[in-house]
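Quick notes on the structure that follows.
All protein chains but one are shown at their positions in the complex.
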Amino acid sequence: MNGVPLAAYIGLGMIMFTTGVVGVIIRRNPIVIFMCIELMLNSVNLTFLTFARYQMAARSSDALGMQNSLMAGQMMVIFVMAVAAAEVAVGLGIIMAIYRLRDSVDIDELNLLRG
Amino acid sequence: MNQSIGGVAITPELLLFGAVAGAATLCAIGVVAFNNAIRSALCLVVNFFLLAFLYFTLNAEMLGITQVVVYTGAIMVLFLFVIMLLNLGGLSLLVERRDPKKYLGILLGCGMFVLLGSQLLPQLVSVNAKTLDPEMAKFGGPEAIGRTLFTTYVYPFEAVSILLLIGIVGSIMLAKRRI
Partner (left out) sequence: MADFVQHLHPVLQALIRAVLLVVPSLLLLIVIIWWERRLLGWMQDRIGPNRVGNITFSRTSRLVPKFLHGKKFRLFGLMQPMADFGKLLFKEDITPSAIDRFIYFTAPAVALFPAFAIGGTIPWGPYQYLTPVGDVNIGVLYILAVSSLGVYGIVLAGYSANNKFSLMGGLRSSAQLISYELAMGMSLACIVLATGSLKPTSIVAAEHGPLWGFNFAPFTWIENWNVLTPTGLVAGLVFLICMVAETNRAPFDLPEAENELVAGYHTEYSSMKFAVFFMGEYASMFAYGLILSTLFLGGWHLVPIRFAYLAKADSGFGDIWNVLDTLNGSSVLAPVWFVAKGLGVITLYIWIRGTLPRLRYDQLMSLGWKSLLPLAVFNLIVVAIWIMATKLSSPLMGWVAVAASGVILYALYRTVNKLNSKNRVDLTSRTVFMVDEPPQGREVELVEPAPSVS
């Protein structure tokens, strides 16, 4: 957006990423942890798009020929979205399977791999 | 409006951004802070919706609408669905224990933000986006994205489609009791 410094968007992305990290560390509900991971992915998406837009603004209009390099940010976001969708489908399936097996989804009780 | 704070001119766009970003931040904190998983999920939905709006302001209208379709329309519905299924199975809400490690976690997160922010943000305050001319503004539209996706990025695209297929098959295998 015209008139908004780059730092504002990046700052928002950082705040969201930090919140996601904190959530993953402190929460015990695996679904909420999953949601925090989604939050982090989204903050990264926002950063990608911000840089794509501001890089676009830094070029002159005759740079349209090198559109491929300018589109890289948006392409990355598309792939992140697709991977997130696949991840959620499998991850929620795993959570359901664990719940069916143990009647509980508390992440602190899932310590079979602890030595 | 010619006021400025710390060298940044206060424009109507900045105020709009501030409102949306503030709401998005509150929602992001709500995701972590709410004990009730449904409320966390709702906060996340609102957050994704606001992010879609921010994508629109970044001239990425195609990705903004894709954000709504994919995240709020599919992924979060799936989350709500699973939370409700677990509720239906008689699972009481997980009560978060008070744990000193948690405060350490919050402290660590804040430290990370301060470290990153203090190093990165001051460099970027002076960078501003000028309005794109109409030809360039099309770079977020469906034509430009489609052309790039199916020419330069066609192999990653196919790889992602295979990944999604594997994801579908995998989730069916996980969800089915007997195969």
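Here the chain labels run A and B in written order, and each chain numbers its own residues starting at 1.
Note that in this section a residue touches a chain if its C-beta (ideal position, glycine included) is under 8 Å from a C-beta of that chain, and two chains touch if they have at least 3 such contacts.
Remember, it's a predicted structure, so these values are computed and weren't measured experimentally.
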Visible chains in contact with the missing one: B
Contact residue for the chain not shown (choose from B:T11, B:N59, B:T72 or B:N128): B:T72
Residue of B:G22, B:G111 or B:G141 in touch with the missing chain, whole complex considered: B:G141
Of B:I10, B:A23, B:I38 or B:L116, the one touching the omitted chain in the full complex: B:I38
Sites on chain B contacted by the missing partner chain, in the whole complex: 36, 38-39, 42, 45, 61-62, 65-66, 68-69, 72-74, 77-78, 80-81, 84-85, 87-88, 141-143
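Basically, only the chains that are shown with their structure count from here on.
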For chain A paired with chain B, centre-to-centre distance based on mean C-alpha positions, whole Å: 6
Of chain B, residues touching chain A in the complex: 8-9, 11-14, 16-18, 21, 24-25, 28-29, 31-32, 37, 40-41, 44, 47-48, 51, 54-55, 57-60, 62-63, 66-67, 70-71, 74-75, 78-79, 82-83, 85-86, 89, 91, 94, 96-97, 101-102, 105-106, 108-110, 112-113, 116-117, 120-122, 124-133, 135-136, 139-140, 144-145, 148-149, 152-153, 156, 160, 163-164, 166-168, 170-171, 174-175
Chain B-facing residues of chain A, complex: 1-12, 14-16, 18-23, 25-29, 31-32, 34-36, 38-39, 42, 45-46, 49-50, 52-54, 56-57, 59, 61, 64, 67-68, 70-71, 74-75, 77-79, 81-90, 92-97, 99, 103-106
